[in-house]
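Part of the complex only, each chain left as placed.
Going by the order they are written in, the chains are A, B and C; count residues from 1 in each one.
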Amino acid sequence: MGAQAHFLSAVSAGKRRRASRVVATDGRCVLVAMDHPAYMGTGVPAEAVEPIASAQPDAVLTTWHLARRYPETFARSGLVLRVDGGIADMGEPATDDASTLLYTAEQAMVLGADAIIVMAFSGAHDEHVSLSRLAHLSAECEKIGMVLIAESIPGGWAHEVPWTVTSVARGARIATELGADMIKTMCPGPTDEFTEVVEACGVPVVALGGPRMDHEDDVIEMASGVVAAGAAGVAIGRNVWGSQDPKNMVTRLMQAVHGL
Amino acid sequence: MGAQAHFLSAVSAGKRRRASRVVATDGRCVLVAMDHPAYMGTGVPAEAVEPIASAQPDAVLTTWHLARRYPETFARSGLVLRVDGGIADMGEPATDDASTLLYTAEQAMVLGADAIIVMAFSGAHDEHVSLSRLAHLSAECEKIGMVLIAESIPGGWAHEVPWTVTSVARGARIATELGADMIKTMCPGPTDEFTEVVEACGVPVVALGGPRMDHEDDVIEMASGVVAAGAAGVAIGRNVWGSQDPKNMVTRLMQAVHGL
Amino acid sequence: MGAQAHFLSAVSAGKRRRASRVVATDGRCVLVAMDHPAYMGTGVPAEAVEPIASAQPDAVLTTWHLARRYPETFARSGLVLRVDGGIADMGEPATDDASTLLYTAEQAMVLGADAIIVMAFSGAHDEHVSLSRLAHLSAECEKIGMVLIAESIPGGWAHEVPWTVTSVARGARIATELGADMIKTMCPGPTDEFTEVVEACGVPVVALGGPRMDHEDDVIEMASGVVAAGAAGVAIGRNVWGSQDPKNMVTRLMQAVHGL
């Protein structure tokens, strides 16, 4: 640590406090994603909210409404707010990136968010829309010490770029260089290859869970695998709240990720 | 109620005071819609205003002008201001969502509004226009405790998405998750199926009345039906002010909704 | 819960999340005060910081510098920032209240504070200085959902008003009515009389520890006593960091206050 380590920063201290609510002291994180209702119009069932919270995942990813609806319920988990969107999974799927920033970093902080998350579609034909959104937001977050997570989907949901370890690593690195503090992205192949993604970007990476898997053991195995490969953890939504026993799934994920 | 219940909020208190002027103590609401003149150029006849007000509906939905024209007349009902618009029902109908926000939440508060209302067109080809408008407005409203009502029309007025209980429930849920405090939407089928919509979003829902019905009894029956299904009430415009006896229609709606 | 309970507020949700980091789920709180260096020029020894933090008190009360210096150290405790001051315990003591607000509620939030604290000197000859400071700050805090704690000292440090249960209860009530979310004040007599103070204000009250006591058991007894009388807990500084074993003192206080 150099001579400049004595020169402290309040903004940095605030960011670290907030980060400590999302990532545990072992540097790992189980993030339960519950932002689906904002674009799917459905998702986490109301009766699953308390069980999920009671298992105390490191953090939850919610919509604006869920965050204002359950302040005490989620008080023991970090709060990550989805701030882009404005599109619905109804009618014809959009061919362009029509999302916008819905809430500012300041509004998220007032709401009690510890981090905010936005999409990054490197390689999509209109990648500049999400990438500049990410960069602008990054600079806003830096001013107030808000933690910024990028959800990197190379080529967008339309798979304009094949999902390989190389493309995923590049997408993650680009999002990092533009200012993301943490990356949520897919593990496109065997989990041991995920190391390439983790090493590419140099900030904490969580692997996303994606669609409902057939066997819950596969979810746990994926979580263990990516953590063994160096990931900070996982961001699981449908495979938690779609489970028969959401609380148990969170508990198992916490064990797998934190090696308990 | 948890340990945090002692930590009160002035903004929240203000929002609840305003909400209590729109929704009665039984949690129900008859909202008389009179915002049509702003885009139809016609609508509630001048001679119907006093009779409607005299029946003291829970709330009235007005244009900017009606709100400034009748402050005392509507003093016994909650005031909901339509804040999007800027389009007219003349010439060729627009194929895209060309509405904009006409007034801010602050301006509405100065005018005396207890709530404001905007459209949400999930599933329309340009859904992002109305959905991001709703989300941005939601964050503005939260700052000052203004109640925000979303009028959710899946697929927009052009029916780009079929109106089914499922699509209506999803549209309502999306609007809720983006920050609406209350939903106004259609009841697309038998009223007993409306429960699916109500349960989907978890905030008060009022069913809209739509075009003039042939029999006034049908309007009352619809109101009774959606309330039985869990709705907070109804938002009726043409079927009130287009009636031979608007005051009587309001009285009958109040009885149907509040179960008097 | 009334019909308005569905009308949620993001600001309120944020305040509750922050409050949940200061007050535990049992509604109780051990606050370790470490703001003395900002006006005494001395106080918590550097070597006591880690031991205190490792015992995980519910919250710590720090200066601006300590908050930016130890973000990870204090990550498991709520952070309360002293925001008034600008006076030093050197030279002639000031006869008037010369303190000012040093930091805004927004700056405190960026730094990661969950609550802020200011003095309230009801009954002092220049009480208007601190009381208007408190009220102005309260309104600022409400806008962003920051928790505000008032340290109520009737008659100020010069004892212009005798410290009795009645005067302490009145001072606490005045601070509450002006907008404080929580009160820190002295227990002026037998702890069982502290109920009068607690009931007077209706928001959580923590009893302050004051100067170093001769026996550490007396501190623990006071803590148990005020909690038995209804207090939310205690705010102890010198009797923790001045102890031979600060970590043990925090642990004992946590047991006494939370009844473990």
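As a working rule, a contact is a pair of C-beta atoms (placed from the backbone, for glycine too) under 8 Å apart; a residue touches a chain by one contact, two chains touch by 3 or more.
Note that this is a predicted model, so its numbers are computed, not measured.
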| item | value |
| --- | --- |
| Number of copies constituting the complete assembly, 3 shown | 5 |
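One rule holds in what follows: only the chains that are shown with their structure count from here on.
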| item | value |
| --- | --- |
| Chain nearest the overall C-alpha centroid of the shown protein atoms | A |
| Greatest separation from subunit C - chain, by CA centre | B |
| Fitting subunit B to subunit C on CA atoms, where both chains share a sequence, rotation angle to nearest 5 degrees | 180 |
| Interchain centroid distance [CA atoms averaged], subunit A/subunit C, Å | 35 |
| Multi-chain contact sites of subunit B, meaning residues that touch two or more partners | 2, 4, 139, 142-143, 179, 202 |
| Complex contacts: residues of subunit A adjacent to subunit B | 37-42, 46, 63-66, 68-69, 71-72, 75, 85-88, 90-92, 94, 98-100, 102-104, 107, 110-111 |
| Footprint of subunit C on subunit A - complex, ascending | 8-18, 20-21, 25, 64-65, 67-69, 71-72, 74-75, 79, 107, 109-112, 144-145 |
| Complex contacts: residues of subunit B adjacent to subunit A | 2, 4, 122-128, 131-132, 135-136, 138-139, 142-143, 154-155, 160-161, 167, 169-174, 176-179, 199-200, 202 |
